[in-house]
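Shown here: the complex without one of its protein chains, the others still in place.
Here is chain A:
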Amino acid sequence: MNRLLEVENLGVNFKTYGGEVKAVRNVSFHVDKGEIVAIVGESGSGKSVTVQTVMGLIPKPPAIINSGKVLFEGKDLMTLSKKQLKKVNGSKMSMVFQDPMTSLNPTMKIGHQIAEVLIVHKNLSKAEARKKAIEMIKLVGIPNAEERYDQYPHEFSGGMRQRAMISIALACSPELLIADEPTTALDVTIQAQVLELMKDLKTKINTAIILITHDLGVVAETAERVIVMYAGMIMETSSVDAIFNNPKHPYTWGLLESIPDITTSSEKQRLIPIEGTPPDLFSPPIGCPFAPRCKYAMEICVNQMPPDFEIDEGHTAKCWLNDPRSLGAEEILELRGRGREREASTN
């Protein structure tokens, strides 16, 4: 097994005037070398906090990391000094942010923003860094690389800026690239191009990618494994196949159902939302955080936190339905399927 990143039992709280927000609770996952892992979940589910903690970018205070280890190539990043962490960041592990319009320094030439990483981490001379940076600009598919090197971010379009961000992140050929909703701020055609580019570069540089998104379409297209987060916890984790074909958590079902279907026969097909709102993270419920919104919630769901049930190798779901004593997810899915058929026939 080629473990690159292993997060164990991570817990992050935020101190606010209203009390402590439990943003991330008991999160454990791993990323192998060269694989693409997607983290999905709605806003406020702790996706970004998790990865920013991994990068050591979370501001402390207000954040408090109350438990957990982040093992990167076997080293615990939590125990490293800030200086040691700075050697990892940007060279072995790097990040692409959500909004390319604001994530680049507006008063620095694009080329210099790429070259800078090379100068700092690879000890290249200015001229060497420039050469390598121009190569990187070409690599991410920006035409006229040499001319573009001397331009400022405001002379780039949104998609081009995200390409530039990616070239900064990949300049040192990192082992791990964390992409925090890299396509959310881009329009759809550019989204596809950027995702294609990331997949393409992944095979060229063999970088592992953590892809944060709330777009399941993006997940299906790019990822190999999926982690579903809700209210700061991991609800289900599995391969992409299993998430779409054999999901075992009602929250995952909700997410899948809420994807708009363009092939629907009836014209007035409504979008199917997940009813309700996420729990208050100041004092999260003792039971399953999804129970109040879950159509299949049982008594035990409210009173007791479900453990991670192992469905298959690499597929776990935090839901009591998977306990052998319950009715079981299989049956419920089947019932649901029949219900939908009936609905369709009456329409």
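The rule is short, and it goes like this: a contact is a pair of C-beta atoms (placed from the backbone, for glycine too) under 8 Å apart; a residue touches a chain by one contact, two chains touch by 3 or more; residues count from 1.
Here, contacts and distances are computed from a predicted model.
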- Among "ABC transporter permease", "Cbb3-type cytochrome c oxidase subunit", "Fumarate reductase subunit C" or "Hdr menaquinol oxidoreductase iron-sulfur subunit", UniProt-listed name of the chain not shown: "ABC transporter permease"
- From A:40, A:77 or A:117, the answer for touching the chain not displayed is A:117
- Note on the structure: Contacting the left-out chain: of A:68, A:90 or A:254, that is A:90
- Residue of A:66, A:102 or A:157 touching the missing chain in the full complex: A:102
- Item | Option touching the unshown chain, where A:60, A:154, A:204 or A:295 are the choices | A:154
- In the full complex, which bits of chain A touch the chain not displayed? Write them out. 55, 57, 85-91, 94-95, 97, 99, 102-108, 116-117, 120-121, 152, 154, 165, 168
